[in-house]
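Before I ask anything, let me first share the structure, which is written out below as structure tokens.
A single protein chain has been omitted from the complex, and every remaining protein chain is retained in its original position.
And then subunit A:
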Amino acid sequence: MIALFFRDLKLSVRAGGGAMIGVLFFMTVVSVIPFGVGPDLNLLARIGAAILWIGALLASLLGLDRLFQGEREDGSLDLMLMHETPLVLTVFVKCAAHWAATGLPLVVASPFLGLFMNMDELAIGATMLTLLAGTPAITFIGAVGAAVAVALPRGGLLVSILVLPLAIPVLIFGVSAVYAAIEDPAPFLPPFMILMAITLFFAVIGPVAAAAALRHSAD
């Protein structure tokens, strides 16, 4: 399983792997917002957390369709299905590797992009923390979509459409936790705890559902 984790990490940083694509897309989305909204620093600071979260959500959706499709195309998926290790565990490890390669760079990049949005230190810290807690949930939800669409040749957009509604709660609680941290009366912990609960919930449900979908995709 450790071998699988490191192989997937290696694959995502090699040519065509797509680990950097997500970060570049994230940077693009966030850095065009000030041009569209205009140079109103207060407005940018106010919407900054939401923009960062939306950017991170879209960027994490970007590479999800390849999660199982590459394995299927070259036949590796067959061997994983045959192996005595429960498929759920294999899927979980693949999700973890995918998050480490595409989700973690988004978290790391978010403080720099926060500066573009004129956010203060507290807001940047809170955004980073909520992204760290929330982006794994997007990967786990996305794994289900990726597994359902694995047999479709152009499943990319379908995965995003399938996944986006389920990822909305992650976005809502992520952004509300950031606002709770910077605006005084609202408490930070309740929305943050719910965000973590969502992540833990999908860390269990996601791999189970994805494994079931992969079992039935075999032809």
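Just so it is clear, a residue touches a chain if its C-beta (ideal position, glycine included) is under 8 Å from a C-beta of that chain, and two chains touch if they have at least 3 such contacts; residues count from 1.
Note that contacts and distances are computed from a predicted model.
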Chain not present in the shown complex, as UniProt names it (candidates "Membrane protein", "Peptide deformylase (EC)", "ABC transporter permease" or "Heme ABC exporter ATP-binding protein CcmA"): "Heme ABC exporter ATP-binding protein CcmA"
Those residues of subunit A which, in the complete complex, touch the missing chain: 1-4, 7, 10-11, 14-17, 70, 73-76, 78-79, 81-84, 218-219
